[in-house]
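For this view, one protein chain was removed and the others were kept in their places.
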Amino acid sequence: MNDDIKKALKEIVGEDNFTDRLIDMVSYSYDASEHSSRPDCAVWAENVEQVSEILKTADKHRIPVIPRGAGTGLSGMVVPVKGGIVLDLNRMNRILKISIEDRLAVVQPGVVYADLDRALAPYGFFFPPDPGSGSVCTLGGNVATNAGGVKGAKYGTTRDYVLGLQVVRADGRIMRTGASTIKCVSGYDLTRLIVGSEGTLGVVTEITLKINPKPTAASTAVATFGNLEDAGRAVTRIMSSGIIPAVMEIMDLPTIQAINQNTDLGLPEVEAMLLVETDGYTQVETDYQLSKVVEVFKENHSLDIKQAASRDEAAVLWKARKSAYAVLARIQTHFVLEDVTVPMGRITDLLRGIGDISKKYDLRIATFGHAGDGNLHPQILYDGYNPDETARMKQAVADLFKLSVELNGTLTGEHGIGIAKASFMSLEHDDVEMETMRAVKRAFDPNNILNPGKMALEAN
Amino acid sequence: MDIGGYNMPEDLYYEPNHWWVKQDGDLLVMGMDDFAQKLAGEIVYVQLPDDGKKITAGKKLAKVESGKWLGKVIAPVNGVIDSVNEELEENPGLINEDCYGKGWMYKIKPDDAGDLSKLITGAEALTKWINEEIEKYADTE
Partner (left out) sequence: MEAKYDFERKYRKQILQCSRCGYCQAVCPIFGITHRPSFNARGKMLLLKEVMDGKIDLNEELIDTLFQCTTCAACKENCPSGVNVPEIIKQARKDMVNIGSCHPAFTGMNEVLQKNTNIYAEDEPEDFGRERNKKADYVYFVGCVGLYREDEATEATLDLLDRLDVDYTLVDEACCSGVLEDVGHSINTDLADKNIETILATGAHTVITGCPYCYRTFKNKDAYAPLREKGIQLVHMAQFLKDLDISVTTDLKVTYHDPCDLGRHCGIYEEPRQTIRKIAPNFVEMAHHHADSLCCGSGGGVRGAFPKNSLKMARHRLDEALDVQADVLLTECNSCVHNLANAKLRKDKIRIMNTTQFINELMEEAE
C-alpha cells in the first residue's frame, strides 16, 4: 500500500486512529480460527462519516477493507487474506437509545454484547441470542455473523431481532434499511440480507434491535443416557411434547471423558448427557414445563435425572457443560471447533457419524452443543506442528461437512463460512444459488473491496 | 528572557522551587516555570486543592507528577486558594505546552500582596539564580 493512501487514511481518522505498526499488524492477522494473514494497515473509526470516507478512498484505489469487531469468530471471517485495511469498529461503542415503550435498543456496532445486557437489566429486558463469547463480542460482529447461542431453539438468533440498520456501502454511500417498527414488509428485506453477510456487502454503523422482557424464573435438570439413540429420541420427543425448553444441551462420551480427566467433577461416563432449562415468569410455570421434559426423559430410558432445587444447584448442573470448551482447549495445542447443524431428528445420526470419522482418522473429537436446535460443536483436537495429524484433521473436517449435508443439514449453524468453509460452499448450495449470491455481491460491491476472499463469492 | 536555554520572563516573580507568580488584580496567579517544566518532563498529574484552602509560604500546597518525578508545589506567599485551572485535570500537559499561559495552575488571594517582593525577580537576580540552578542540576540529565 503506498504512502499516499496511508496519508489519506490518517487525514480521515487522525494520526492516533491509524496504525501500520508491526504489533498491530500481527494482532489483526488473526481471529479465533487457525487462519492468519497480514493486513497493510488498520484504522479505528469513530463515526459513520469516517467509515464513509474510508470506503470511498478504498473503493477508488481498489483496496480491501475488512470490518472487524472483537475478532472472536471461528472461521477466519476477519482474517485479511488479501491484505488491505482492517476497519476496527470497537471505538464506536455507544448505546444510542433504549426505548422500552417501543421495545427496541439502538446501538453502535462496537458495543459489547454484555454491556448492552448490563444496560437493559435495570428495565428487566434483554437481547436474547446470548453467544458464548458474550462478554467480549461486539453487536456489529453479532449482526455480521448472525450470531446465535445456547438459547437458539426458543429465542432464535440475531437475525430475529434486527429491525433496522445503517449501512455504509462499498462506495461510501450511507443507507438505512428496515424500520423502527416490530413489523415491516416495505420493499426487499435488505436488513436480513445484511445480517450474516460477514462484512461482504457493507459496513454496519448502527443497529436497531428488538429486545425482549427477561424471564425471571428457570428450572434446570440434567439427564444421562446409556446410548445415543435414547438421547436423540428424547430430544425429538420433547419437541413434540409441546414444550420448548430455553436450553437443551448435549455432551457426548469423549467430552465427558475429557472433563473427567481434567477436572474433579466426576461425571458418569455415559454415551450422552442432556442439560435442560425451562424459563418463564413463575417457578410453578417453569417447574411444570420441566416435569413434562423429565417425563420424556424417563420414557426414553434415561439412567439418572438430577433436578436443581435452587439457583446454586442449577449452577452446579451447568458446570460440566460450561467447562467443556475450556477443558478441550487445554488438551492439545490446536483444535478446530465446528458448528454443523442438522434437523433435530438426525442428531443421533450426526453423533454416530462423528464417532466413525474420529476412528477413521485417528483423531480425538469431542462433541457438545445445542441439541435443541440441532447445532452441534465437534471439537477436533490435533497438533498443528505435526503435518500428518494436520492433514488428517483437514480430511476429517471435509468428511464432517459432507455428513452434515447428507443428513439434510448445513455447514454452519452459527460460526459462519469465512475462509474456513469457503471451499465447501458448493456442497450445500447449488450452482444457481451460488450464482445468485455472487450477483448480490456484485450489486453491492462491484469492485470487490469488502472482505474479499470469503464465502466463495469470487469463484467462476 | 532566555537564560541558558530556559524561557524566564523578567516581569514575573519566582519562588526558589521554580514556581512563578504574577499579579492579577487583587489576586496572584501561579504556575511552574520553564526550568522545572523541562526538568520534570511530561506532566501527568496536578493536584488541584479545593477553593478556600489556606496556604503558607514555603509549605507544600499540592503535588504535581511527571512520569519520572513527584514534586511538591510550594506556596510562594501566605493566603488562600481562590480558584484553580480545571483544564489541568484532563490535560496536565498544558504545563509543558505553555507553562506561563494556558498551563497556569492556581489563583491565590494573598494575605499581603507585599510578600511578592520577597521572591526572585528582575533580569539580574534571575540570571544569577538560573545559572546557579543549571550548575546544581547538571548531573541529573
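Note that the chains are named A and B in the order they appear, and that numbering of residues resets to 1 at the start of each chain.
Here, contacts are C-beta pairs under 8 Å (C-beta built on N, C-alpha and C of every residue); 3 or more make two chains touch, one makes a residue touch a chain.
Quick caveat: nothing in here was measured; it's all calculated off a predicted structure.
> Which of these touches the unseen chain: A:D88, A:E271 or A:D445?
Checking the options A:D88, A:E271 or A:D445, the one contacting the hidden chain is A:D88.
> For subunit B, enumerate the residues touching the unshown chain of the complex.
Residues of subunit B in touch with the missing chain: 42, 44-45, 48, 50, 65-68, 70, 84, 86, 89.
> Please output the residues of subunit A touching the missing chain, sorted low to high.
Considering the whole complex, subunit A reaches the absent chain at 21-24, 26-33, 44, 70-72, 88, 90-91, 93, 110, 112, 114, 118, 133, 135-136, 325-326, 329-330, 333-335, 384.
Here is the rule we use: only the chains that are shown with their structure count from here on.
> Per the centroid of Cα atoms for each chain, what is the distance between subunit A and subunit B, given in Å?
Between these chains, centre-to-centre, one finds 58 Å.
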